[in-house]
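All protein chains of the complex are present and in place, except for one that has been dropped.
Lettered A, B and C in written order, each chain numbered from 1.
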Amino acid sequence: MPYTCGVLGASGYTGAELLRLLHGHPEFEVAVVTADSNAGAAVADLYPSLAAAYPGLTYAAVDPADPAAAVAGLDVVFCALPHGESQKLVPALLGRVGRIVDLGADFRLPAEVYADWYGEPHSAPDLLGRFGFGMVELFRDVLTPTANVAAAGCYPTASSLALAPVVAGGLVEPTGIVVNAVSGISGAGRKLAAANLYAEREQNVTAYGLLTHRHTGEIEFALGHVAGSPVQVLFTPHLVPMTRGILATATARAAAPGLTTAGLLDAYRAFYADEPFVVVTDEPPQTKATLGANVAQVTVRADPRTGQVVALGAIDNLVKGASGQAIQAANRVLGLPEVTGLPTIGVMP
Amino acid sequence: MPYTCGVLGASGYTGAELLRLLHGHPEFEVAVVTADSNAGAAVADLYPSLAAAYPGLTYAAVDPADPAAAVAGLDVVFCALPHGESQKLVPALLGRVGRIVDLGADFRLPAEVYADWYGEPHSAPDLLGRFGFGMVELFRDVLTPTANVAAAGCYPTASSLALAPVVAGGLVEPTGIVVNAVSGISGAGRKLAAANLYAEREQNVTAYGLLTHRHTGEIEFALGHVAGSPVQVLFTPHLVPMTRGILATATARAAAPGLTTAGLLDAYRAFYADEPFVVVTDEPPQTKATLGANVAQVTVRADPRTGQVVALGAIDNLVKGASGQAIQAANRVLGLPEVTGLPTIGVMP
Amino acid sequence: MPYTCGVLGASGYTGAELLRLLHGHPEFEVAVVTADSNAGAAVADLYPSLAAAYPGLTYAAVDPADPAAAVAGLDVVFCALPHGESQKLVPALLGRVGRIVDLGADFRLPAEVYADWYGEPHSAPDLLGRFGFGMVELFRDVLTPTANVAAAGCYPTASSLALAPVVAGGLVEPTGIVVNAVSGISGAGRKLAAANLYAEREQNVTAYGLLTHRHTGEIEFALGHVAGSPVQVLFTPHLVPMTRGILATATARAAAPGLTTAGLLDAYRAFYADEPFVVVTDEPPQTKATLGANVAQVTVRADPRTGQVVALGAIDNLVKGASGQAIQAANRVLGLPEVTGLPTIGVMP
Partner (left out) sequence: MPYTCGVLGASGYTGAELLRLLHGHPEFEVAVVTADSNAGAAVADLYPSLAAAYPGLTYAAVDPADPAAAVAGLDVVFCALPHGESQKLVPALLGRVGRIVDLGADFRLPAEVYADWYGEPHSAPDLLGRFGFGMVELFRDVLTPTANVAAAGCYPTASSLALAPVVAGGLVEPTGIVVNAVSGISGAGRKLAAANLYAEREQNVTAYGLLTHRHTGEIEFALGHVAGSPVQVLFTPHLVPMTRGILATATARAAAPGLTTAGLLDAYRAFYADEPFVVVTDEPPQTKATLGANVAQVTVRADPRTGQVVALGAIDNLVKGASGQAIQAANRVLGLPEVTGLPTIGVMP
């Protein structure tokens, strides 16, 4: 019998993507979806892509007095809420639902790191231990059978999977790492802002969040976990004219001379040998190869001329960078095969 | 035990899309893929999107002396070949493979209609009767348990599904029908032509094939089948800056006064009530709602002011307009549930 | 000495495009730009494209008590305001500025046609006679040296220039005309709506305003002026994933048999022989050929098989469909050479 699921905040892009993926998952069954301003609307009206699969589903309202009531008793609750909302909600959810899978940033970081990058103290620090960081390949140890899931962010996933093998092996210096990443616009969500309009983003590339993007802390956290010691990263995100996809291009100083591209590629293949969702490529990865799929593609180069290593990682920010990864982690903590219900082929062309 | 499958011409876009969809189909197993100039290449090199799912698959060469040999003995052979190639190949395939599913135009039309629109006589007219026109919703009668499949073209699918209910009901005049359709660039295939370059197509819309596009004959054939008598269509296709998707906008003169939009929408809902792959929408359909899915979305309007009916249909040209529809028809003739293995949710946003 | 200019509503897309074009116009000098919610902001902050050319320009506020005060005394005032605003403002402007060039719909149509399509009576019908319809090629007669300008809309421009030669010559029936047009998203302005977000419009085509788009009345008005008698049009607009550009594809029944494509192309070349901004092409026009330029490209076909004529017209909706055309008409009524300051080369690729 499938697990009954709820999706809180299902009218946003990651919520809609959860609905797409959950429909193809043989062990999950969507029972309730909620939305705030869209409560009462038909899912198919907001996302006509879901019309054939969910013809009658509507967004349920959430009772402000008892926000957990809408999903109480369900086996798995996915939270696809704006930043900060999960912190408020999780205390009421724990004990009333089987498992929580949070797609926001609220339960990813240690309290002090959270405070540094989010500019405010965490409101439920005592509950952080109830969550495992949901980037399965690098955090299987904390995704235990009783853990809830704090699914990792999109940029951290692409960046960390690209760099993990050299960081884990101590092959690069832990400081001076530079990550430049480009993202499709869906990363900004369905937010009504002039900067997200088609006419403003088409034929347009720009950097944003210079020096201060919050995912910096998360990349450093993930890579620090892999390295076993602190890692420092300068992270610069960019918007490019596409809807989905992240490509992270990372450079790091080789810890010692003698690295070769062939040797590094071998190391990457070994590191990811048993991972169904990571492909190590000879050629530079293309974001489109991952579109719609729960896959990361990575490659690496050693540059003796400058003494640097270049590592690249491509994902679909809404799948491996959000909803797909959340389901992968949910599979893990529920004891299902990790690959259950997750597409591995990109929609290309 | 799954049916063993071969894909001839698997290095083109419809071939690659077949591989994507067949991987998710529980009753089909890809045994052989062939390619002409790409023989010997790894599938994952041409389509890195397929790397995770088909890590070791390579394109087999075809022996010019015995082109059927590569797939002899297989249960189902999909032909995703350039126009005219199937005619040459099918005589050799019949009897040596279980079932043929042709994605080209070679076996769709009666011989004389074919000659009219393709400017040359059909080379195997005696074999046309072995194929059923693969637009399942409108041609179930000819998709019998022993038929091979000539999967319908992309524009004809969008146009015919949009117009079928009013044409079948005699609600519009059979002449004076105007179909304007826009298509994503993937419809042109992976052809190296200046007109298909990114820099030439981006921010660019143009019509093409004015008055003479070959799909005109196929639209008239499909609608004529539905009407039971000849239908005449003026068809104008356009290229728009997207990769996938067709929207057909059709206008036809009402056969009698009194039509209403509400009445027509009811008629459409009744006509498609049992169809899992056709969604009748109140709002104008969006191509993106169908991206990656084997779904057509249609709507209709009656305009008392001008005495016209407007019907619209949206599909993904590579799925419901090609590879998905081919599999749907294969399901049908093989006696599998039509919906087996076919996605119904578009990748949106 | 150049004419001093003001632009009311200069923070929208047509306002910004006016600033781009006026900067290259040797006879106009921008003195004042206003904006409502953006008053006080630097023009370069909203449109960094204007930073080099207008480094210090800021949007002036408009005094609600005397909205004309901001531009009083200027030679030419361009109104790039939301629908309905010009009607309120023009009474106060007349007499206090030299010439008004309105880019909105308020002064384009006869009062009764306006009421039909805009669903409310015109508030200043007595002033309609002070404006000439600003589609210069077809309305030079009303763009007199004392006229103010009601610059024509984007769809009507593409559609009317495409059809004018056959309509003027009586070569097609005045009813049963079907215009399907596609537009870039900038036609919707800088409006914050989910439907205008990048992620919703990319890879997406949809029709909108079915049967009721207000430009229908304007197309019928312009073609009726050309024909000298009423013309009826069924108009269906579509959004396609590009920022600028309109392609109108029109079909009309030939009034008599015997029309040929060659003959029609000759007629088009003759009709537009002296027009610097209309190019008659043999091949189907491409919107990108007009990007950034005040040019319309048109072609035509006769289809003996269906007895229809197909006419196509491509423009940049923000230039020939709005700001460029407004300047062209201003040139005309001010007695300047029509071509002054207007680019004729599209940004291609």
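Quick note on the criterion: contacts are C-beta pairs under 8 Å (C-beta built on N, C-alpha and C of every residue); 3 or more make two chains touch, one makes a residue touch a chain.
Everything numeric in this text was worked out from a predicted model, so none of it was measured.
S.K.: Which of A:A199, A:L223 or A:L259 touches the chain that is not shown?
M.R.: Residue touching the absent chain, from the options given: A:A199.
S.K.: Can you work out which residue in B:G134, B:P241 or B:P343 touches the chain that's missing from view?
M.R.: B:P241
S.K.: Identify the residue among A:Q87, A:T287 or A:T344 that touches the chain left out of the display.
M.R.: A:T287
S.K.: Out of C:G73, C:P91, C:G263 or C:P349, point to the residue that touches the absent chain in the complete complex.
M.R.: Residue touching the chain left out of view: C:P349.
S.K.: Please give every residue of chain C in contact with the chain that is not shown.
M.R.: For chain C, the residues touching the absent chain are 13, 16, 19-20, 23-24, 45, 47-53, 186, 190, 202-203, 243-244, 276-277, 279, 281, 283, 285-286, 288-293, 295, 297, 343-349.
S.K.: Kindly note down the residues of chain A that lie in touch with the hidden chain.
M.R.: Spelled out for chain A, the touching residues are 175-176, 178, 180, 182, 184, 199-200, 202-208, 210-211, 232-234, 236, 238, 240-245, 247, 249, 251, 253, 284-288, 291, 301, 303, 305-306, 308, 310, 312, 314, 349.
S.K.: List the residues of chain B that touch the chain left out of this view.
M.R.: The missing chain touches chain B at positions 13, 184-186, 190, 192-194, 196-203, 241-243.
We adopt the following convention: only the chains that are shown with their structure count from here on.
S.K.: Centre to centre, by mean C-alpha position, how many angstrom separate chain A and chain C?
M.R.: Computed value for the inter-centroid distance: 45 Å.
S.K.: For chain A and chain B, let me know how many angstrom lie between their CA-based centres, rounded off.
M.R.: Roughly 36 Å, centre to centre.
S.K.: Residues of chain C that touch two or more other chains: which are they?
M.R.: As it turns out, chain C has residues touching two or more other chains at 184, 197, 199-200, 202-203, 241-243.
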